[in-house]
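The other protein chains are all here in position, but one chain of the complex has been omitted.
Our next item is chain A:
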Amino acid sequence: MLTIETLQENGHDILFLKGEVDASNSVILDEAITKLVTAGSSSILVDGTGLEYISSAGLGVFMSYLEDFQEKEIDLKIYSLSDRVFEVFKILGLDQLMQIYPDKKTALLA
């Protein structure tokens, strides 16, 4: 089960992920990001506080945007991941490719 809430705050679009992202629902995450890009967002923050699990289907969604975001100078930052979810990003080396921060404050200052 995955729910995503979005919030606009000082020019940033925040996605609050709650639950588990797997092959059955990663399309929801994809659509949420696409929607923000289409609306012209230049800064997307992903709040991972409520993210309990993410499989390669969800990680792949983030990966598929990285190149375009670099070209279009759209910021994508993830913060407040639990240790076990962050470990999965690290296994793949995504911590080197993506902007991941311990909390919202650090993400905003970076």
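Heads up, the rule we're going with is that contacts are C-beta pairs under 8 Å (C-beta built on N, C-alpha and C of every residue); 3 or more make two chains touch, one makes a residue touch a chain; residues count from 1.
Here is the rule we use: contacts and distances are computed from a predicted model.
Missing chain, UniProt protein name, picked from "Molybdenum transport system permease", "NADH-quinone oxidoreductase subunit H", "ATP-binding protein" or "Cysteine desulfurase activator complex subunit SufB": "ATP-binding protein". Considering A:Leu7, A:Ala39 or A:Leu66, the position touching the chain not shown turns out to be A:Leu66 (whole complex).
The set of chain A residues touching the chain not shown comprises 1, 20, 22-24, 26, 30, 53, 55-57, 59-61, 63-68, 83-84, 87-88, 91-94, 97.
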